[in-house]
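Dropping a structure here in structure tokens format, bear with me for questions.
Only a single protein chain was left out; the remaining protein chains are all shown in position.
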Amino acid sequence: MKLPLCLLAAALSVSAQTPTPSPTLTGRWQVTAELFGSPRYLSLNFDQKGTALTGEFTGDKLTGTVSGASVSFISKDTEGNTDAFTGKLEDGTLRGTCTEVDITDPAHPLVFPMTATLIPPLEHPTPQRHDFIPTVFYRQFSPFNKPVLTVNPGDTIHTTTVDAGGSDEYSIQRVSGGNPETGPFYIKGANPGDTLVVHIVHLKLNRDWAGSDDNIVSRGLGPDLAVKSKDNNKSVRWHIDLAAGTASPINSGDHVKTFAIPLHPMLGCMATATPLAMAPPGTGDSGFYGGNMDFNQIAEGATIYLPVTNPGALLYFGDGHAAQGDGELNGNALETSMDVEVTVDVIPNKHIGDPRVETDDAIISMGLEGDLNEAFRSATGNMADWLATDYKLTPSEVAQVIGSSAEYHVSEVADRNAGMILKLKKSTLATLAK
Amino acid sequence: MKLPLCLLAAALSVSAQTPTPSPTLTGRWQVTAELFGSPRYLSLNFDQKGTALTGEFTGDKLTGTVSGASVSFISKDTEGNTDAFTGKLEDGTLRGTCTEVDITDPAHPLVFPMTATLIPPLEHPTPQRHDFIPTVFYRQFSPFNKPVLTVNPGDTIHTTTVDAGGSDEYSIQRVSGGNPETGPFYIKGANPGDTLVVHIVHLKLNRDWAGSDDNIVSRGLGPDLAVKSKDNNKSVRWHIDLAAGTASPINSGDHVKTFAIPLHPMLGCMATATPLAMAPPGTGDSGFYGGNMDFNQIAEGATIYLPVTNPGALLYFGDGHAAQGDGELNGNALETSMDVEVTVDVIPNKHIGDPRVETDDAIISMGLEGDLNEAFRSATGNMADWLATDYKLTPSEVAQVIGSSAEYHVSEVADRNAGMILKLKKSTLATLAK
Amino acid sequence: MKLPLCLLAAALSVSAQTPTPSPTLTGRWQVTAELFGSPRYLSLNFDQKGTALTGEFTGDKLTGTVSGASVSFISKDTEGNTDAFTGKLEDGTLRGTCTEVDITDPAHPLVFPMTATLIPPLEHPTPQRHDFIPTVFYRQFSPFNKPVLTVNPGDTIHTTTVDAGGSDEYSIQRVSGGNPETGPFYIKGANPGDTLVVHIVHLKLNRDWAGSDDNIVSRGLGPDLAVKSKDNNKSVRWHIDLAAGTASPINSGDHVKTFAIPLHPMLGCMATATPLAMAPPGTGDSGFYGGNMDFNQIAEGATIYLPVTNPGALLYFGDGHAAQGDGELNGNALETSMDVEVTVDVIPNKHIGDPRVETDDAIISMGLEGDLNEAFRSATGNMADWLATDYKLTPSEVAQVIGSSAEYHVSEVADRNAGMILKLKKSTLATLAK
Partner (left out) sequence: MKLPLCLLAAALSVSAQTPTPSPTLTGRWQVTAELFGSPRYLSLNFDQKGTALTGEFTGDKLTGTVSGASVSFISKDTEGNTDAFTGKLEDGTLRGTCTEVDITDPAHPLVFPMTATLIPPLEHPTPQRHDFIPTVFYRQFSPFNKPVLTVNPGDTIHTTTVDAGGSDEYSIQRVSGGNPETGPFYIKGANPGDTLVVHIVHLKLNRDWAGSDDNIVSRGLGPDLAVKSKDNNKSVRWHIDLAAGTASPINSGDHVKTFAIPLHPMLGCMATATPLAMAPPGTGDSGFYGGNMDFNQIAEGATIYLPVTNPGALLYFGDGHAAQGDGELNGNALETSMDVEVTVDVIPNKHIGDPRVETDDAIISMGLEGDLNEAFRSATGNMADWLATDYKLTPSEVAQVIGSSAEYHVSEVADRNAGMILKLKKSTLATLAK
């Protein structure tokens, strides 16, 4: 089936137009439409010249007129389907009605109410540090959960996360398992079509154990290994030795008695809430919104970029791992509670269609798809978009840069989506012509 | 269809029995059978106690008797199919006839001649260094090509390789393209069922350019990127700056004018010849025998382990790359000629079913399969075998070690097989209990 | 992360024990636990002998005692984790508290309230036919939507569905698009652990057009076809000619002016509501619960078997297609409204882990996974389970029957899950020994 033209437009549209301060309608608007009783966010940009309006509505070009408080415009997509709006501007809010006509069925237009407000320039007040103690944990990356805290761009949030099974730093289970999340945090000034920037300042372990197991998930099991591993099915508790900086399995096999791996705390989940039109995903899932990415470089010092599809972005995070091999092959990594400090910011009117990660020395695109082949394709395409947009490379140049310099790692095999990442070193990118 | 029982046995059988010096038949034998006019190598191990023989033939247990020069034995597989041999030992060579009976069709036995000689203990004469100038280059990893040089275990071979298109260090094309190989080198004492060890001592670039292109292979192309890249289709010549240690594309786009990547010479191809019963693969292909693996850590300092399926192992290598991103996304890496120095050795009676790589700080298993999902499974299964055999880990312990510590990278997406590698750090493995 | 032991047990547990009428506790119980404020359904079977209880709780063996109204039992899984219940039976309802102890963390038990009622034998009152006119349409296969109608096993429901875009038989859009569903229907006597049986008696087209498009979804697009199809992106309206029994695209290309395909009405979606612990999937998704399977043999005359994970099963259906090629390659099939008549029934205490379809002449298993390779594996494994359970075949016999006789078709490539089906002819199965 096909969605009505405008339904997911907020998540999908890209606006190349930078809003400029103006006493007129010129600028980027935050639109809420009411479709069959449910709200949807749509994209709208006006460029006013006298009484004439041009711009973009849900990704399509619009033309319109302003006459006193009355505003009307029409936009048309490549097939000829149209959206026609008429309304009035009162106290800075545009209210009216949109009529959508499907060119293959003009007899049955869709009519819906719509309100819009001009998005003000992003502000960065004096940065604040918020100590936040969570009391509720959510199991869906839902836009319908009430924000637990509102912060400004530039602020720092210091809080904790429970482990994937719901247990906190005191080993008390606080919630049903399944990657319960801390959040959502409302970031002021974030609007659909923006990019949320989350920098992980500190990620500290806050208890002395992690839970894991000895399974191998089915993406790792060929028939021979499946038969060999048929009796694997036990929980494994790991001791976290903060002083030594290592973790070791407890009583879990003669040959692993002394086995010790370096601690490398990371967050399995980080997400913005999903669009209103979408069934809110469970916290075991992942996608363009981030989610349960289980990528072991989402760690202290990393910066994560996520698309904003709701006002306030609604940031969630959780599912801390004391360490994790690539892919989270056991289904569980070293699951543990965590002490988290992040700073948040917003890049206005910058649309990315997928999660991105930046570390001290590299930029990293991610592909999250139903299998590793598609995840590889997606990570490649996402980096190609990044290089084309931010580095202005041509398709030929993109191919030369990625082909000669990309590192591809598996990020995730344990969940519904498989993940692959593509990493480019900043030192190599630094040699590109300006 | 099913192959006759013994056909590929040499490649598949594993013998746990270490040959001990003995004046009797006890020990491991090199067997050549003659099937419908074509030779095949089979595995045979005898343990002689008086006139009684036990042991293994093509992977199945045998029982037999020695009576003067007469030797006879019979082996049976799990289904009840039998191989019965009778022959005579003359001048150290056992000659006779084998009768194979398929239990579902006993009326039509297969009878074939067979000769065998006892494999002597492996010798390591004083190591020699061979300077070898190639004059012929092969385009199949074939067991039917005449060895170009015979060396002893422990010897060093210093030679050169032409680039994938067949051009040498003087830019002279010497052979049709398609990864023409230097070799095959015959390593004395290597027998089917052994492992060949190739250590890359030096890998030096010997000209100032490499050839590549701006394509993206289809494993990297989703529909969107395919459309964006539709006009990519040009050769790109890279300048190799040995002094600076970098390579840069020449006249290949405004934004890559100053682009420079670190040189990292590697060999795209390294292989032992394939079993006699198999159609010799082209040098663009890969498999258990190694081949066109295009893995960018097969570089100076690395040690490669390959299964031996022919007497002398018959080592090939070629397809040098001045540098390569993970996967060889362009189809061509920075293709160039190379100055190569390797030492070779043999691990007798050690069977590995897949190529393995060891570096200073890690052991690396490889999966080479029709797609990345299967390559991931295969790399995992191959490392599980490695840890079970060489580190004596139980299946549960294997899962804990890999799950907590594995790195998975893409090695190859450009050829028929996709490749994934699984890397474990030696520093982590060092903490395992002895 | 690992879920608490009992969380998803209702969906996963299988009980081999047939309840027998008894004045005692013996029988199958419907259990509702309260976990951190949210209900979960668990499985419980008692076999009472005097004051002694045996049976199964959440898939694990239990032992317990009855003393007057007091009931207590303990169950243990293979790792040694335990659930201990103590409670009282009053007016047929067992109320009490369950204490769950994780053997790796005994200091932190999980305690939760639990109520249970004995499931009575399934009843089939005189079948009724319900004419139901839907006024609300849901976009998630949620257990939280209020049932629109309650029916008995054996009853017939006659109703209508809107098309995938939300338009009804009068071309009036009634709801936002995205496969809005008719339902949920509550089937009395259906309990978690049962199988719902839905027989499609009639499936009639009720308007003269369907909407589709000329896209090819990315699973069908290699790089070459992607480039060739880069300008495909239009809606295509099809005329439905009920008299001729065909559909034809309208004004959609010179060569398809006279193109006409046979009508073959089908339902793209049919599902039971998902378990309480799971994020309710959107109606574009599919899984063990059925959902948006888009399989073109879910048509008049077919019987669909779906697992029950909520009391009443909560049946949804919608997304009618006038016809559809295998896989729904365009993303949209011939999307249209439909007149639907189904009969429903329940197989008590019969657990299936995946949707199954039966037609006049065949049984059909389905694999719904992230890619076609996994969907193939899943369809194979699901049919192997079916043959082992219902036909008592050994694993060797399963392989012989499937290997010699299976037909494998693609059912779905348009959505997040890919689908493959495995079909076995009843005429062939009829030759199996009884």
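Order as written gives the chain letters A, B and C; numbering starts at 1 within each chain.
Note that in this section contacts are C-beta pairs under 8 Å (C-beta built on N, C-alpha and C of every residue); 3 or more make two chains touch, one makes a residue touch a chain.
Keep in mind it's a predicted model, so treat the numbers as computed, not measured.
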Contact partner of the left-out chain, one of C:Arg40, C:Arg139, C:Arg174 or C:Arg219: C:Arg219
Contact residue for the chain not shown (choose from C:Lys188, C:His202 or C:Lys234): C:Lys234
Residue touching the undisplayed chain, where the options are C:Gly50, C:Gly68, C:Gly92 or C:Gly403: C:Gly403
Those residues of chain C which, in the complete complex, touch the missing chain: 212, 214-216, 219-222, 224-225, 228-229, 231-232, 234, 236, 247, 249, 252-262, 323-330, 333-334, 371-374, 376-378, 380-381, 384, 388, 391-410, 413, 418, 420, 428, 431-433
Missing-partner contacts on chain A, residue numbers: 218, 221-224, 226-227, 230, 371, 373-374
Missing-chain contacts mapped onto chain B: 1-4, 7, 35-36, 38, 78-79, 102-105, 107-108, 110, 139-140, 163-167, 171-179, 211, 213, 233-237, 277-283, 285, 319, 332, 335, 369-371, 373-374, 416-418
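Just so we're on the same page, only the chains that are shown with their structure count from here on.
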Most centrally placed chain - per-chain CA mean versus overall CA mean: A
Equivalent interface positions on chain A and chain C, same or different at half: same
Averaged-CA centre spacing for the pair chain C and chain B, given as whole angstrom: 48
CA centroid of chain A to CA centroid of chain C, Å: 30
Shared interface positions of chain A, touching two or more other chains: 234, 371, 373-374, 418
